[in-house]
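Structure in structure tokens, see below.
Every protein chain except one is present and positioned as in the full complex.
The chains carry the letters A and B, assigned in the order they are written, with residues numbered from 1 in each.
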Amino acid sequence: MADASQTSAPDADARIDVSPARLMWRRFRKHRVAMGSMVLLFGFAIIAIGAEFFATTDPHLPEAHRSLMPPQSIRLFDGSTFRPHVLAVRGHRDPQTLQRVYEVDPDRRIPVRLFGHGYEYRLLGLIRTDRHLIGVTREHKGEPAIFLLGTDVQGRDLWSRLMLATRVSMSIGLVGVALSLLIGIVLGGFAGYLGGWVDMTVQRMIEILRSIPTIPLWMGLAAAMPRDWSILRVYLAITIILSLIGWTELARVVRGRFLVLREEDFVKAARLIGARRKRIIFRHMLPSFYSHIIAATTVAIPTMIISETALSFLGLGLRPPAVSWGVLLQQAQNVQSVALSPWLMIPAIPVIIAVMAFNFVGDGLRDAADPYGQ
Amino acid sequence: MPPTPMASDVCTPLLSVRRLKTVFPLDEGTVIAVKDVSFDLHAGRTLALVGESGCGKSVTARSILRLLDRPGRIEAGQVLLRRPSTEQAGPETIDLAKLDDDGPRIREVRGGEIGLIFQEPMASLSPVHTIGNQLTEAIRLHRDVSKCEARSMAIGLLREVGIPQPQQRIDFYGFELSGGLRQRAMIAIALACRPRLLIADEPTTALDVTTQAQILQLLRQLQAQHEMAILLITHDLGVVAQTADDVAVMYLGEIVECADVDTIFHDPRHPYTRALLKSMPAMHATNRGRLETIAGSVPHPFQRPSGCPFHPRCPQVITGQCDCQAPRLRAIGESHQVSCLLEEAGS
Partner (left out) sequence: MTGPQSRADTRKLLEVRDLRKHFPIRKGLTRRKVGQVRAVDGVSFELLEGETLGLVGESGCGKTTTAHCILRGLEPTSGRILFRMDSGEVVDLAELDESQLRPLRKQMQMIFQDPFSSLNPRMTLLQIVGEPLLVHGVASARQRRQRVAELLELVGLSPDHMRRFPHAFSGGQRQRIGIARALALQPRLIVADEPVSALDVSVQAQVLNLLMQLQDKLKLSYVFVAHDLSVMRHICDRVAVMYLGRIVETAPTEQLFSAPRHPYTAALLAAVPAPDPRVRSQNEPLSGEVADPADPPAGCHFHPRCPHAEERCRQQMPQLEAISPGHEVRCHLARQLTLEGVEIPAAKGSS
């Protein structure tokens, strides 16, 4: 009998009285990289929620006199006493190259503290406050002080902008995937459960959509967007454009699972008991593969993030004054600015980290998704 | 063909497994899949390892070949393979348990001196190589012959295992053959290097009865022709009765009884062996007769009972003894060993 499988059988016992969800979690936890990535993503989520709190300077405030200022570092000790501070920077224009040159003023120290004061904002859109994770003391408030990652051409603080961009980019990923998921489950589910011509139509639709080169499609759709739309409308339009393409992969996953499950004995058993179609789908089929859907969705998020970044980078997606990772990277479009102000490339780092983290978590979830399989 | 064995080789077994212990360290605890298993296998004879699923019979076979799935490992014991003398060297004995499990020496043994056939021939035949490719590869891996020679040898092998039209079939893929032919092809690959020992892990379980009868007959013929030793792993007592010379009954990783086939079927001494034989539905039984059963089911490896592993299901259990004292496998007759306290008390 199933003697060959006995090597995997020992796994089974610690399972007595454990719900399938617990089993899945247990298996996911074994996947260290995925666990680490999960923690990272939590970090990203917290940043996205409280972006203004993590910002140091008003991200929308342009100051010509501090354009392209290099990153400053926080010094922890003043002499031998612990007194975190940054050194003030003085800028002037080089008369020969006509570029702004910045000099550190070693005598003017601006003290820095945790939960210090800065510009005013509403936390979570509700609580009015001027406290930030890193800020200055009250007497130094208002002083343009900390530029952890330097500034952009218009003199806006890159660090603060990055915090805000995290919110926009991450949420576009999530909302876009949620939308694709909806389309994907409905169309994929119909195709897989009903089969026949419905399946054929959906399949062909997917093939056609996937065969269209994405960049020209985006360009066309983005060009169709009126220039005078508000940031919110552009944001929504971009998510819809992204999910119009993104659903195909999810629909395929859903369809595939439906096809597999339709032949499962327990689904057949439910049918022979006399269960109605609705019950079979919602009680038997969907719960058996939402773990797979979660995994597929997690892997789909980074595609969304990358697409948004690419679109915005090309100037087809979000436009200033909206801030996203792609919009920030737009400033790093020419070689000259990158050569002179390499810090403009920094927004690429969170993109890479987020994409990799989502992929690892997706992998881990996929492995854990089937607690009974090997 | 191996050179004629010397007189001393005749009575020494080809393979001796000594107190083999294989464990699977898992997060939830360590599973002892094989515990203190010892047996001898002589040239030209068939030893059947019988037991229900989870008894460790497959793991034993995989331990011998060092093909354990992770995280399984041999914790103790010896697997002694005797090699006959060759031109270069005299007879020697190697302990397979000591070899590196992916090293050149074990690979030389696997497929060279020990052939292997699995339960599911489909899973062990490559879907992207023809039968011929796999056969010639197996031949050339262990023997220094040209491609052309290997091919003609392969055709010869296919003919030997009873595949009709071997010249054409050699260029077929595994999936193009029916179940029975596939298993024959698998046997041909296992025999490619004329192994002295063939390990057959449930070779007929996936086959229909009529095909099973053909394959069992083929194995018997091949054994008679090549003086091959066969280690047969099966749960089917009918197959055992028809093919084995000696039988070792396993339960929860231990051999509980070991004897020649006639003794096992006509004078079984261990309560488990007896119960197993009785629970088998017989072809000549009365209609709708109640079958004898063994109470309960095989406990999970994590919940290994103390004392005798069979005591919770044993109809002759002696409370206070069987549950605390582990019996040892001891000889009660010529080539008959039983691991049961009842027998110890009797002697």
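Simple rule for what comes next: a contact is a pair of C-beta atoms (placed from the backbone, for glycine too) under 8 Å apart; a residue touches a chain by one contact, two chains touch by 3 or more.
In this text the structure is predicted, and so the values were computed from the model without any measurement.
Student: Would you mind spotting which of A:Arg26, A:Arg100, A:Arg279 or A:Arg319 touches the chain that isn't drawn?
Tutor: Looking across A:Arg26, A:Arg100, A:Arg279 or A:Arg319, the contact with the absent chain belongs to A:Arg279.
Student: Among B:Arg19, B:Lys278, B:Arg304 or B:Arg328, exactly one should touch the missing chain; which is it?
Tutor: Reading the full complex, the residue touching the unseen chain is B:Lys278.
Student: Quick one: say which of A:Asp78, A:Glu103, A:Glu120 or A:Glu264 touches the chain that got left out.
Tutor: Counting the whole complex, the residue in contact with the absent chain is A:Glu264.
Student: For subunit A, which residues reach the chain that was dropped from this view?
Tutor: 1-2, 12, 15-20, 23, 264-266, 268-276, 279, 284, 287-288, 371-372
Student: Could you list which residues of subunit B touch the chain missing from the display?
Tutor: Interface residues of subunit B facing the absent chain: 52-53, 178-181, 208-214, 216-217, 235-242, 244, 261-262, 265-266, 275-285, 287-294, 297-298, 300.
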